[in-house]
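Let me begin by handing over the structure; questions about it come next.
For this view, one protein chain was removed and the others were kept in their places.
All chains are identified by letter, namely A, B and C, in their written order; residue positions are counted from 1 within each chain.
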Amino acid sequence: MISLYKNLFYQSLRIRMVEEKIIEIYPSDKIQSPVHLSIGQEAVAVGICNNLLKTDLLYSSYRSHAYYLAKGANLNKMFAELYGKVTGCGKGKAGSMHLAEKSVGFMGSSAVVASTISHAVGSALASKRLNKNQVCVATFGDGASEEGSYHESLNFASVFKLPVLFVCENNGLAIHSTIDQRHSYKIHEHAKSYNLKSTYIEEGYDFMKINSLISETINEIKLTGLPQVVEIKTYRYKEHVGIGDDHHVPYRSSKDFDNWKSVDPLIQDKTLINEFSEKINAEIEAAVNFAEQSEFPADSELFTDIY
Amino acid sequence: MISLYKNLFYQSLRIRMVEEKIIEIYPSDKIQSPVHLSIGQEAVAVGICNNLLKTDLLYSSYRSHAYYLAKGANLNKMFAELYGKVTGCGKGKAGSMHLAEKSVGFMGSSAVVASTISHAVGSALASKRLNKNQVCVATFGDGASEEGSYHESLNFASVFKLPVLFVCENNGLAIHSTIDQRHSYKIHEHAKSYNLKSTYIEEGYDFMKINSLISETINEIKLTGLPQVVEIKTYRYKEHVGIGDDHHVPYRSSKDFDNWKSVDPLIQDKTLINEFSEKINAEIEAAVNFAEQSEFPADSELFTDIY
Amino acid sequence: MSDTKTVISYREALYQSMNTALSESPEVVIMGQGVDDHKGTFGSTSNLAEKYGKERVFDIPLSEEGNTGIAIGAALNGLYPIQTHIRNDFSLLAMNQIVNTAAKYKYMYGGHFEVPFLIRMIIGRSWGQGAQHSQSFQSLFAHIPGLVVIMPSSADTVLESYNYAVQKYKGPVISIEHRLLYDYNFNSNYNSNSNSQFKENPFTSRLIREGSDITIVATSIMVIEAQRVSDYLFREFKIDCEIIDLHAISHFNKEMILKSVKKTGKLIVADTSWRAYGVCAEISRIVCETDPSMLKAPVVSLGMQPTPCPTTKKLEDLFYTDDYTFTKKIIELVKGKNHNIPMTERSMNEAYKNFKGPF
Partner (left out) sequence: MSDTKTVISYREALYQSMNTALSESPEVVIMGQGVDDHKGTFGSTSNLAEKYGKERVFDIPLSEEGNTGIAIGAALNGLYPIQTHIRNDFSLLAMNQIVNTAAKYKYMYGGHFEVPFLIRMIIGRSWGQGAQHSQSFQSLFAHIPGLVVIMPSSADTVLESYNYAVQKYKGPVISIEHRLLYDYNFNSNYNSNSNSQFKENPFTSRLIREGSDITIVATSIMVIEAQRVSDYLFREFKIDCEIIDLHAISHFNKEMILKSVKKTGKLIVADTSWRAYGVCAEISRIVCETDPSMLKAPVVSLGMQPTPCPTTKKLEDLFYTDDYTFTKKIIELVKGKNHNIPMTERSMNEAYKNFKGPF
């Protein structure tokens, strides 16, 4: 049996290679939709989703490729969706910003910051009322925690004692704005004032560490039925939206970037990269192929699925 | 010179007697607008406003009679407003829920819960940018703190280091809903997570204690330019809206009510009540008279002051 | 089909529909500020918490944006939430969730998700509600594809629409109820007449009075006013109004309206909100895009004056349409401006006269 480390590494690498493929394809304009890449942040998605059942529900933001894949949704359908094809997970209507796949419990990803946090709380309410024994997960950025609905969601989840895991992927940035310009609070400290347990991980590149903390957290949530917050420091390698690097712009330091890369297993562990690349590449090529071969939705699709 | 105690007592009693007059008038249907009485909560408004200059700006909610008076606005104009007369502080367009008086820095009172909290923050921003050396005050209920904009306002004020005083009048109720049904957090504890100073007073009937804490707080804010939160426990004697008592309804205990009354100076200190009642009554009668004698706005007023 | 008629109030219809929802559909929860208190959302949810348990009927914090998101998330995981806003005005705080997520959930993800839930919003009128407790946002919601927006004007439109929404419809429904309708009594055929077309298709309009002289399209409480005015005009002057209860602001019956206007050539639209970008505008568009020549006279629209709502009764009375104006406009449209019909300044209708706030 493949070791846990290898398994998580594989999943993380797969996400990175998928996004690198997107970078490669993007200039061709075959993917006509804004992409928010997770490169640098893959370990968070992998560390969380490794501990979720398909029946556990997860909601994320527009920066959702990693979650889509980590939650076990289909790669073919993802590329098809990016290509705007009818075989995509959202029939081409979703694009990169709205990936979702019901069958694996990936319930939505919104382009309006913070707007899915409360959805996870609501799903947890339903889970509790209907005795479904699910954990519901909201993942969101540091910027999202500035929205009022974050406060409202934490309070509701805590008052109603709901099985929600809130995970803040703190990459220190909202577009180009650094966190100290925006936050008077520490996310994991602030959360505690809502009478819930909250933890913090600094090593957002370390999928093993994330996995083990989340594993514990999920177990506790299943046991107690109570919400928890986890804040994970991470690092966004690429520009906010699009495929470019932007460390030449002085809004953040490339020294931090270098530090981060120096501990990033997906860069450092050349052995495993070599071991897995071929297989992953093959899967990706097949998915791209699937997307290329697929049809665009029929014109009539414009008017379906509204009401 | 009149003592501080006497002065604050006088102001508190005046507010109570004004509202008792409203109760008396109300069945006549001369006041056709929902009233949210502050009876039981007067000490909070008095204790705050005693420490404010006219140039310091205050925003409150629909429960604003007490603030209007404590901030020094005109009683004639208040009754005229309740009567819907053109001589009212809002020309009759405001009614009980929207009292305001610019000349004394009482800047607004909104019927949408929590919607003025951010206004105080904005005014503090202007004060800082324009070197006006004002303190800006937001007063609001415990229920208001559940709104997302409360979180947003605390964060903004703290990040931008603005001279705002947030005062939560915690009467433990939002309409008929008790605080434990709604809050996972303690207001004054939660506030601290925004990196600002926060204090709590249990004795919301004690205008002396409130006055002295607020005096200190305002001095600190003027000195440091930094925001603070004060939570004051208080007790609403009357039903949420309207003039009735509702302790027969089992949503709250009349024992609490009895306890509160037993320490309420405006009930217990018969000597001062006797000393001041006549003078206050005369002022109130004159104001009611003024309201009665005043004209309704001309029809054309419907279309003025929109743009 | 039995013809037993029962008389029930709007409030009773609301209560019945809430009760039916809870008793017939285990997935229903009612979550709203004060739904479980002794006032029970003006009587429409009274004692339901006791009857069905506080797990199913419960109070929630003052967090409209969050609460709406929570309802959406709950709907996505098997509940059918019913939410309430005791004033339509407060729903603006939930606008993001309603418009950006609820309305788009099904479409945006390619049809794989459904968000069945009902939001009840109450509009008011009279007695010093003022600028922030008097708004009526049907046109805002109805502008957005993906939302069903209704304004029940009677007990049966409540029963038809709410029972259908809960039991059959799979998307978000926004219902705007008028507080002053709560005390009105209505003849109800809902229980006796089990084959009503509107049980299967409630999100459409109703022709509630046939007439040949003029078409009145009305919403919410204006339907009641239209009826009273029409009865009066027919009794006194044999002016014969046709009345359409628009009901489904987002899905009204265009053919019904066009057919009626073709017949009468005259159109008056009576709505509860401002006229600019409102219901009359939309009806005018439908007529203009089809065939403006069907109009034999200018359209008249009645609604709130283009100002915020003033508190003082003196101005408030001018802000809203009274039935004197309603009557006068109809007579002028049907008989021309020089109609010679004597009109006395009639009083406001009883509900407004007798209503005493606060609510």
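The working rule: a contact is a pair of C-beta atoms (placed from the backbone, for glycine too) under 8 Å apart; a residue touches a chain by one contact, two chains touch by 3 or more.
Worth saying up front: this structure is predicted, and the values here are computed from it rather than measured.
S.K.: Going by the stated contact criterion, tell me the shown chains that border the hidden chain.
M.R.: A, B, C
S.K.: Of B:Ser38, B:Asn76 or B:Ser149, which one is in contact with the hidden chain?
M.R.: Only one listed residue reaches the unshown chain, and that is B:Ser149.
S.K.: Touching the hidden chain in the complete assembly: which of C:Ala13, C:Ile216 or C:Val299 does that?
M.R.: Only one of C:Ala13, C:Ile216 or C:Val299 touches the chain omitted from view, namely C:Val299.
S.K.: Just name the one of C:Gln132, C:Asn189, C:Thr215 or C:Thr272 that touches the chain not displayed here.
M.R.: Final answer for the missing-chain contact: C:Gln132.
S.K.: Determine and list the chain C residues touching the chain excluded from the picture.
M.R.: 65, 89-90, 92-93, 95-96, 99-100, 103-104, 107-108, 130-132, 135, 139-140, 142-146, 250, 267, 273-282, 284-285, 287-293, 295, 298-301, 306-308, 310
S.K.: When the complex is taken as a whole, what residues of chain A touch the one chain not shown?
M.R.: 29, 32-35, 84-85, 90, 92-98, 110-114, 143-144, 146-148, 174-177, 181-183, 241-242, 249-251, 296-297, 299, 301-303, 306
S.K.: Going by the touch rule given at the top, which residues of chain B touch the chain that is not shown?
M.R.: Given the touch definition above, chain B has residues 57, 59, 88-94, 98, 100-102, 107-108, 110, 112, 115-127, 129-130, 132, 134, 136, 148-149, 151-153, 155-156, 159, 304-307 touching the missing chain.
We take it that only the chains that are shown with their structure count from here on.
S.K.: What shortest step count links chain A and chain B in the network of chain contacts?
M.R.: 1
S.K.: Based on mean C-alpha positions, I'd like to know which chain lies farthest from chain C.
M.R.: In terms of C-alpha centroids, the chain at the greatest distance from chain C is A.
S.K.: What whole-number Å value describes the gap between the mean CA coordinates of chain B and chain C?
M.R.: Chain centroid spacing, chain B to chain C, equals 36 Å.
S.K.: List the centre-to-centre spacing of chain A and chain C in whole Å, with centres computed as mean CA coordinates.
M.R.: So the centroids are 41 Å from each other.
S.K.: Using the touch rule from the top of the page, what residues of chain B touch 2 or more other chains?
M.R.: 146-148, 181-183, in rising order.
S.K.: Spell out, as numbers or ranges, the residues of chain C touching 2 or more other chains.
M.R.: In chain C, the residues touching two or more other chains are 60-61, 63, 65-66.
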